[in-house]
Structures are given as structure tokens and as C-alpha cells.
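With one protein chain held back, the other chains of the complex are shown just where they sit.
Take a look at chain A:
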């Protein structure tokens, strides 16, 4: 039974309880075709548990996972057919060569030809070392072999769990370029989890932020970053200015820095409007500064006050 919609991956009300602890609580999100979707959260937020449920390693306590229109619980074989994944480290058989590893996993899926194996080897640029045993590989090479393995079945959805773990900066940049290329050229949707936020900011179209097993927000990165900016006002008199700013609904977190400066969070397109109001009330505005937020700022703001223990 195939559900018809535009999403490659659709997760509804997913929960997992292990023992008495609810590790993932009622998660819902969708991944569109061809997009790179970031799954962000601190360590222990439930990222890995969620990913393991997405690939069928863990049975959800509640909820539904639809991959390419197939329910993962009911149509496991159909649903998983179009998924390539690396869960945590790229662990392959160290006593086999790179090529033997790929052939091993190719034999588990119908219709993967020798040409396809050569193709993915070419794609991840492992041609020279492919006939060496994996135990002689560097971490970066293992990572690439892991991706080659994930790409073998021409997946529509690539799931990568913390793919940059342990890579050096050059390796991270290389991986980023590679993932971009996969999404734009091959139309593969990529679901990528990370706790290193600036990495994902540069890569993802949309992100979901998960904290203590719950999704706090799902949005496009540009919207998340641009929906609010930090705006610094240099005005006189400060007290009166604060009163006015506090009355405006879309201005939040009004904070007096010193005698003349106030820091606010607000949408950037409303700056002129606020400026008008200030002038109307006879407040001297001598400076307005905009700061672009990073995902880190947003993330910290969202998870603030939620810290229990």
C-alpha cells in the first residue's frame, strides 16, 4: 500500500520509551524530495534513537514513519529499499577489502550490477585503495566507503548520523561539497544529524531542532536566521526608549546594555517602523546596528530555561 504525497520521508507522532524513560516524544516532520534536512540537537537529545527508528533498527513505541510512500512498520522491505544510511560511525568489515565490502552489501539487494559498484567507487574517489583491506583505511576513507555503501542501491533518501565526527576541517568541507552535489545533481534527499550547528547551517535547506526528545522548531535555515535579528539601538533617553520598545509586540528581549545602548530581538524589516515611532516620541536615535544571528544563538535561545538537570 503506497501513500501518495510529495515527501520522501514523513514522520508522524513518533515516540520511543525505553524502560521508564521517554527518549523521543511525539516527533513530527517531513523531508521533501531533493532537500537537505538537518536534524539538530545536543548530545543525548534523542537524535540517534530517532535515526535508528527511521532505518528500522529500533521499533517505535508510537507513531508512523513513511518513506517514499511506504509505511516502515508494515512495508519494511519496500520502505527501506530506497534508503541509504550510515548510523554513527562508518563500520564496515575490517578484514575485507573495500570492494569486497561493497560486493557483500550489493548481494543483499536485487539488481545491483558490477558497473554500479565501480560507479560508486569512482564517485567517492576510492579507486586506488579499493582492493586494500578496510583496516588499513584512514577514518576519512572509511567515511567515503560508508557513503559508497549507502549509495549502492541508488537511494532516494540518504540518512547520515553525525557524518563529520572525527573528520579534519578539510575532510568536513569535502564532505559538505559532496553532499551538496548529491542533492543537486542526483536529486537525493539527505537527512543529516549533527550537534555541530554551524556545520549544518552552511549545508541544510531546512532544519528541525530537537531537545530532550521533542522537536522545538522545524524551519528553513534562512527563515530561522532571518526571522529575528539582534538589533542594537543607540538612543537618548534610554528609559523612555525602553518603555516604547517594550510596548511593541514583535520586539522581544529588550535589554539595556549601558547608558545609551539597548539590545533587542526583532524582525529586520520592522526597523524603520520602530525608528519612526521613536522619532514621533521625541527620542534621539543616533545609531541602529543589525547583527545576524547564527543557528547557535537561536538554538541556545530555544533551549534556554528548558534545562532541567
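The working rule: contacts are C-beta pairs under 8 Å (C-beta built on N, C-alpha and C of every residue); 3 or more make two chains touch, one makes a residue touch a chain; residues count from 1.
Following the convention adopted for this analysis, contacts and distances are computed from a predicted model.
Within the choices "ABC transporter permease", "GNAT family protein", "ATP synthase epsilon chain" or "Putative transcriptional regulator", the name that UniProt assigns to the complex's undisplayed chain is "ABC transporter permease". Interface note: of A:11, A:24 or A:85, the residue touching the hidden chain in the full complex is A:85. Only one residue in the set A:55, A:190 or A:215 touches the chain that does not appear here, and it is A:55.
For chain A, the residues in touch with the chain missing from this view are 18, 52, 55-59, 76-78, 80-81, 83, 85, 87-89, 91-96, 100, 104-105, 107-109, 149, 153.
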